[in-house]
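What follows is a set of notes on a single structure, which appears directly below.
Note that one protein chain of the assembly has been removed; the remaining protein chains are unaltered in position.
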Amino acid sequence: MVWSWIPGNLGLIGQLTRQNAYIGIVSAVAGLLIAVPLGIASARWRWLYPPVLSAANVIYALPSLALFVALLAYTGLSDTTVIIPLTLFSLVVILPNVVGGLRAVPDDARQAATAMGFGPLRRLAQVELPLAGPVIIAGMRVATVSSISLVSVGQLIGVGGLGYLFTDGLDRDFPTEIYVGLILIIVLALACDLLLVLARRVLTPWQRHGQSGADAAARLAWPAARAAPPRRAGQAPRGGSMP
Amino acid sequence: MYLTTRSVQRGSAASLALAVGLALAACSSSAPGNPLTPAASSGSVIVGSANFPEDELLAQIYATALAAKGVTVTDQFSIGAREVYYPEIEKGAITIIPEYNGALLATAVDPSSTAATTAQVDAQLKARLPASLEVLDPAPAQDKDSVTVTQAFAARYHLTSIAQLKPLAPSMVFGAPPEFKTRPDGQAGLRKRYGLVFKGFDALDESGPITLKALMDGQVQAADVFTTTPQILTDHLVSLADPKSDFAAQNVIPLVYRKGVNATIVNTLNAISARLTTAGLLEMDKATIVDHENYSTVATAWLKAEGLPS
Partner (left out) sequence: MSFLTYAWNWLRQPAQWHGAGAIPARILEQLGYSGLALLIAAVIALPLGVVIGHTGRGAFLAVSLTSAWRSIPTLGLLVLLVVVLGFSALTWLVPLVVLGIPPILVNAYEGVAGVDPGLRDAAAGVGMTRWQQVLQVEVPVALPLIIVGLRTAAIFIVSTATIAAYIGLGGLGRYIFDGLANNNYGEVAGGAVLVVLLALAVLLLSALVRHLAVPAGLRTQERRSR
């Protein structure tokens, strides 16, 4: 590890980190923006969920490299070519959490809202979605971490953020670049993860902090301590680098 | 009451702010604009490079010199093999890319060409390139494909020329970039000109660490190692002579999108080409690949030493 390489290359490192962060975060957010309405629909109309989930599983199984290449013809050598497949992957990760979170909203809460005169839309916006919040954010965390990590695969078509350090490090037999890339991607991903944890605390202040079960359970998309929670295929923790 | 109106409102406000902020950030992309529209005329260019260090170095040289001349340069380095970036430059999504005249001709322009010398290759290129593209002056520097073996292998069979491999080939595995298998001056060319039929073909990388490791480890007995690869010197590899000129001339040459360049750009690039020699290129390759110096540092140093804009 040649530490002296770093100060001389801060510009490059900064630029690559910014590109990596941009592509990763935009993909995760876009995935969220699609997953929420889709999830609301799937929770409402149960017949919708199995086909949507199956389609999502198929997309998730596609190697990201193949998707990048397929899109080259349409979106060229731009960030968009990488953003679109990563958005799809994020969508696949977040969708089960949206559906699961909404379905886990206690009936009493729904009924209380209705009793207070909330219409369905207001109930959704002010009761159901906030209550599903922690679970959705759990999915968002997985999606963000995975997206940031997967951006590096885009380097194989020249759009890869910190992934550039991997291919150049390999080409020049220069482990320093590779270490720097690895560490920065992990740090970036964990920083975003932390931000989302903080966001959850801010956005759902009614959650008691002492609930250690909340963290672990939220990770699995179900509130803690249920005897036989209906764990469904789609609810297994997803995410991970999967080119 | 569980959900105070204020806490929910705070939550909603926060999420709204987050969404708007991200949307605004999304509008300012770091991409070099819509890749389907040609680069803005003359004033700004996009310099691309292929996915190996030498081409990135050359692209860096072009980019640095052009920037010094006041041209607005965006770089798009390390794209992929020619087969990926060629369609992009053809439609103007890239403006300039450092190329090698022989490989460009044989692969993308005219597979049936038998041109071998620099002059022949350039003439064919000028005649056959699509209307949207042109090549500028070739540099004396050449980085040719080769059939390279280890010192030990060459010594054991007293090898100096590719022709001597004919009886050995059926027991050898050959390593090269994947496109070598289908390129006309690749596997087919070796078979046609030297009668070489290898036992196997391993698709590796662009004369990079994977190819070199495979050759040194004995996973392949011969490999396509580009002639300015510094490891030829440091690892004492032997590049066999090519008497039948399977590998045509491979001068470094700027390939440009016609509508994207003006006189200043053309003159600057030609000035660079005039001073680029094989020895100079090999030295720069050693600096970047073996000594791990930055492409931009090495590029700027060379430009200064040659009295070119930097």
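Going in written order, the chains are labelled A and B, and every chain counts its residues from 1.
Keep in mind that, in the parts below, contacts are C-beta pairs under 8 Å (C-beta built on N, C-alpha and C of every residue); 3 or more make two chains touch, one makes a residue touch a chain.
Every value quoted in this text rests on a predicted model; they were computed, and no experiment measured them.
**Student:** With respect to the chain omitted from the figure, which of A:L12, A:L48, A:A109 or A:I178 is a touching residue?
**Tutor:** Residue touching the chain left out of view: A:I178.
**Student:** Which residue from B:I46, B:A63, B:L190 or B:I210 sits in contact with the chain not drawn here?
**Tutor:** Checking each option in B:I46, B:A63, B:L190 or B:I210, the one touching the absent chain turns out to be B:I210.
**Student:** Since one chain has been left out of the picture, which residues of chain B touch it in the full complex?
**Tutor:** Interface with the chain not displayed, on the chain B side: 80-81, 83-84, 86, 177-179, 181-182, 200, 202-205, 209-210, 213-214, 217, 219.
**Student:** If the missing chain were put back, which residues of chain A would it touch?
**Tutor:** Looking at chain A, the ones touching the missing chain are residues 57-58, 60-63, 65-67, 69-70, 73, 141-142, 145-146, 148-150, 152-153, 155-156, 163, 166-167, 169-170, 173-175, 178-179, 181-182, 185-186, 189-190, 193, 212, 215-216, 219-220, 226-233, 236-243.
We take it that only the chains that are shown with their structure count from here on.
**Student:** Taking each chain's centre as the mean of its CA atoms, how far is chain A from chain B in angstrom?
**Tutor:** The mean C-alpha positions of chain A and chain B differ by 35 Å.
**Student:** Once bound in the complex, which stretches of chain B touch chain A?
**Tutor:** For chain B paired with chain A, touching residues are 2-3, 7-8, 10-12, 14-15, 18-19, 22, 25-26, 29-32, 34-36, 51-53, 56, 76-80, 84-85, 88, 93-94, 205, 208-210, 288-290, 292, 294, 297.
**Student:** Please give the residue numbers of chain A that touch chain B in the complex, ascending.
**Tutor:** 2, 5, 8-9, 18-19, 22, 25-26, 29, 33, 72, 75-80, 109, 125-127, 130, 133, 155-158, 164, 167-168, 170-174, 176, 199, 202-206
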